[in-house]
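What follows is a single structure, and I will ask about it in a moment.
With one protein chain withheld, the remaining protein chains of the complex are depicted in position.
Chain naming follows the written order as A, B and C, and within any one chain the residues start at number 1.
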Amino acid sequence: MLEPDGNGGLTSQPISTNGSPKIGVYVCHCGLNIAGKVDVKAVVEFASTLPNVAVARDYKFMCSDPGQELIEKDLREGLINRVVVASCSPLMHEATFRRATAVGGQSPFYFQMASIREQVSWVVADGEDATDKAKALVAGAVRRVALHEYLEPRRADVHADVMIVGGGIAGIHAALTMAEAGKHVFLVERESTIGGHMAKFDKTFPTLDCAACILTPKMSQVRSHPNITLWTYSDVVGVEGYTGDFTVRVRHRPRYVKEELCTGCLECIEKCIHKQGKFADEWNEGLSKRKPIYIPFPQATPAVVDVDPEACIWFKTGKCPRTCIEACERDAFDFEQTETFDEVKVGAIVLATGFKAFDAARMPEYGYGLYPNVYTSLEIERLLNAAGPTGGEVVLRDGSHPKVVGIIHCVGSRDAKHNLWCSKVCCMYSLKLAHMVKERTGAEVYNFYIDMRTPGKGYEEFYDKILKEGVHMVRGRVAGVTDEAASPEEEGRLVIRAEDTLIGSVRRIPVDLVILAVGIEPQPDAQDVRRTFNISTGVEGFFTERHPKLAPVSTFTDGVFLAGACQGPKDIPETVAQAGAAAAEALAMVDRGFVMLEANTAFIDEAACSGCKTCVGLCPFSAIGFDEERQKAAVNEVVCKGCGVCVGACPSGAAQQHLFTDAQIFAEIEGVLAYV
Amino acid sequence: MSEDTSRPFEPKIVAFFCNWCTYTAADLAGISRMQYAPNVRAIRLMCSGRVDPQFVLAAFHDGADGVLIGGCHPGDCHYQEGNHNARRRFELLRLMLRDMGIEDERVRLEWISAAEGDKVQRVCNEMTEQIRALGPLRLVTVPRWHAEEAPAEHVELVGQVTS
Amino acid sequence: MGALTQTATDVRKTQTNGSRKKWRPVKDQSKFEAQLDPGFAAEIAAEVEGGELLHQCIQCGTCSAVCPLSAYMDLTPRRLIAMTRAGVRDDVLHSVTPWACTSCYACTVECPKRIPITDIMHALRRISMRETTYPRRFITPVMTRAFVDMITDRGRSTESWISLKLYLKTRPTELLKNIPVGSRLMRQGRLGLRRESIEGREDLRTMLEAMSR
Partner (left out) sequence: MTATRYTYYPGCSGKGVGRAYEESLLTVFEHLGAGLDELDDWNCCGATAWPSVDEDQANALAARNLALTEQRTPGAGPVDLVAACTGCYRALVRAEHVLGERGPAAQKIGGGLASIGLDYEGRARARHPLDILVNEIGLDAISAAVVRPLTGLKVASYYGCLLVRPFATFDDQWNPTSMDRLVAAIGAEPVDWPLKTRCCGGSCYCGGPVIGVMPEATMQLSYALLREATKRGAEMIVTICPLCQFNMEGFQDRMSKRFNHPLDVPVAFISQLVGIALGIDEKALGIKRLLRWRLPERDPIAAGVGSAAEGGGDARA
């Protein structure tokens, strides 16, 4: 029941209450994190003077078991019936203390947190100011919690299926983990094959095992697993619902071949009227040519051909004998294919959308695109790959073999003009490339680095091995690559200019081949993906995890998990580990079968509702219905997501939000201002 | 509240931060140990769209010298478009506050994403500076539409404007 | 020799040829903390807009490698930044590096940390002018002073006068070497002896004085 309080606000008369408020205030030291700045004793003393406060205590770590037991004991002994904990951010430990409140025998929502660490001790310079601000926040929480009301936690069922977006090594590993656990997995990949970046590599550091040998078995497992629905050439276009009950809309782009009929015999490619490849092969980073009908690589999964409508004569002119169709014994072609859509319900989503390699052309000083023998590391991976355009031979554009090779680290990374971050994998893969290029060509290899970063199991040992092999290491960031020759031996070659900072002189090193170790950056459409799945990114554009240390695979949107380089630069072992973790966390949720939802839904006080319908149109989730007969609005609490937009807009104060009623917020405002 | 004239004026600013973007950004500022003016006291709401104009008036009534509202960037709202509602309401509120003689600098709406801890720091510092320069809030004029009822206390204002 | 084999630098394989150098005692080169000025970096940061970025230098050497003059500096720009940060104030202010800088801004533009290196060089010049630590027998500081004096006085510079004065003062031999060019320039009307001047000389002085107050 809500009644005007004569102040323009409303006073809550809880529907059910646990009696007159007796509040316990617990101030946490958080070791020295809070106590080092805030005078905790003074805050406790202050709290004890506030209205309705029955108990005020401080403790070293409130989140520890003994800390929680303090609360539980005071509740059980009836000293208090409402709880305020002044400690870290509610985003950190609200759930912990709500649980303690429930264990103590009260509704978990008779609890309010005051963040005096993130909001106070960590950001306020002066101790006295910090203590004052802490007091104000505690007062706000105390005033507010007195008006909290009895609420039942909400429970919702969880759909048992899961979705994984992105079919690189992260998506593949997560999919297999969950499928093995008996969950049905929808794996959505935008390219025509799964495998991602890893499928392009030849060897992987530091063990130098062949990427295809370890990846392709997993790819075919995905293809054949009864619990996995693999959708390639597909993307997610819409997500609705909430944790445990997402409805995901997936678009399938046409590949003009019926996937279920194509056997991957590749006869059609042979018979295409283009006798030779003519179009840049994206899979080989444009280093080779393909036909309009092609398969990216032999182990592509699914092993289905793709038709490129931009290149195919039939699509361009409508005039072609279509020898491909003739060649197909299974009648798998369908040139009339159009986009189709699927809508599936899933309980959890794992995003494994990966990364984009830095575009080397953005650094004109390195001459990529200008000098033919400046390659990116991904191009070299393709050249080194036995299934690549040169059958594994490292050759210059004119077909000759390089005698001297320069590998430039940190291209696009650690650079305020491009990407500020360290891409983490480049040092190691540059060492790998140095080793392999030297092994294949016998060339002298120079690595130009700013700092060598080789933390990881077996990584420093790998560096040691490369040094032993006689690879030259120059500590200095390359300023430029030029074909300007300043000495006879530089004629006709590329010259790398860098300060060898360890000897303190500028060096000019003539080379035949330059390899640019391009960094890792977010996918160009990461912002769209973020909006679709309602999660956030950091300023640099990688998806933000719920907590950088303690919740590295979940997001602020319950039920959406992260795996792999979409969350930040990662190498393969880390990616796989994170994918396993994401799968496990999603499984834990799906397997339990239900989730607890926030109690903060909106409700309408019918007595006050004037039937103006303002709220009905405002609700972004169509959760508010209108009873025409009684001329009253009504909130469907199952659909309501608890934003409170209707509440903020209701002219008569009839719309209210559990845990955020007008009265509670007025009390908090007064609390934070009135005392200190 | 008694004003202690021996101490220089320190403004009090009440902030309403949305749970998903700005409150998280403030947490990030904390984790990154970014020091900023202690004058801002944040109240967490689920969405900036929950901010009722009454909250702002109540804050001024209860002794705030400024009010800051923080929400997600346009297009980034966790609830699709709560921040648009916040903005529309804010524009109207600002007009009304102007009529009440409350300077524009005392109310501020900022889009601060979860990644922008530094923006929390900057905005809080800026606003504190600006309001410190303005001095304590003094309601000198009465809103136009209530002129005939002058002299109005702001206690009344809150009730009149919103009821 | 054809043009294609010409080189700017005499690049020869270094051979010792059994030659020996005279032994000279080496002084203790360690840097004791007491000899360093921990506030030097802050001093520079205060002089230059964005100067505080020098604390973020990662010593990558891009500045040295793009610098067209670094080969002729006693300390490469990167080392100068490191020494500034470490507080080796005395050595930095005695270095020829800031004076060899031609203000081409290549380092500033290429620095991956956006450190305004050229402006830092200018700041180091200012301090070394104030404290007269600039290298002896090096023309640029003297020339800078003469240039500033001439503009303060007349509002414009006349190249011939400055060059003549300074060559005479510091590098008479260079003057001799450049006589052929100089006389040709004069004949072609590019090097006149008429001294340029503006009408608002008084204004200019007023403005500069107003600013040094």
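Operating definition for what follows: contacts are C-beta pairs under 8 Å (C-beta built on N, C-alpha and C of every residue); 3 or more make two chains touch, one makes a residue touch a chain.
All of these numbers come straight from a predicted model, not from anything done at the bench.
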| item | value |
| --- | --- |
| Displayed chains contacting the withheld chain | A, C |
| Residue, one of C:58, C:86 or C:185, that touches the chain absent here | C:185 |
| Omitted-chain contact residue, chosen from C:62, C:76 or C:108 | C:108 |
| Residue among C:74, C:131 or C:196 touching the omitted chain | C:196 |
| Missing-partner contacts on subunit C, residue numbers | 1, 3-4, 6-9, 49, 68-69, 71-72, 99-100, 102-106, 108-109, 118-119, 122-123, 125-126, 129, 138-141, 143-148, 151, 155-160, 162-163, 166-167, 171, 174, 177-178, 180-181, 184-185, 188-192, 196, 198-200, 203-204, 206-208, 210-212 |
| Residues in subunit A touching the chain absent from view | 364-365, 482-486 |
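Quick note on the criterion: only the chains that are shown with their structure count from here on.
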| item | value |
| --- | --- |
| CA centroid of subunit B to CA centroid of subunit C, Å | 52 |
| For subunit A paired with subunit B, centre-to-centre distance based on mean C-alpha positions, whole Å | 32 |
| Whole-Å gap separating subunit A and subunit C, where each centre is the average of the chain's CA atoms | 49 |
| Subunit A residues counted as touching two or more neighbouring chains | none |
| Residue ranges of subunit B in contact with subunit A within the complex | 1, 12, 14, 19-21, 23-24, 26-27, 29-31, 33-36, 38, 41-47, 49-52, 54-55, 57-59, 62-64, 75-76, 78-82, 85-86, 89, 113-116, 121, 155, 158-163 |
| Contacting residues of subunit C [partner subunit A, same complex] | 4-5, 7-9, 11, 58-67, 70-71, 76, 78-79, 110, 112-114 |
| Interface residues, subunit A side, partner subunit C - complex | 365, 414-417, 450-451, 475-480, 486-489, 491, 497-501, 504-506 |
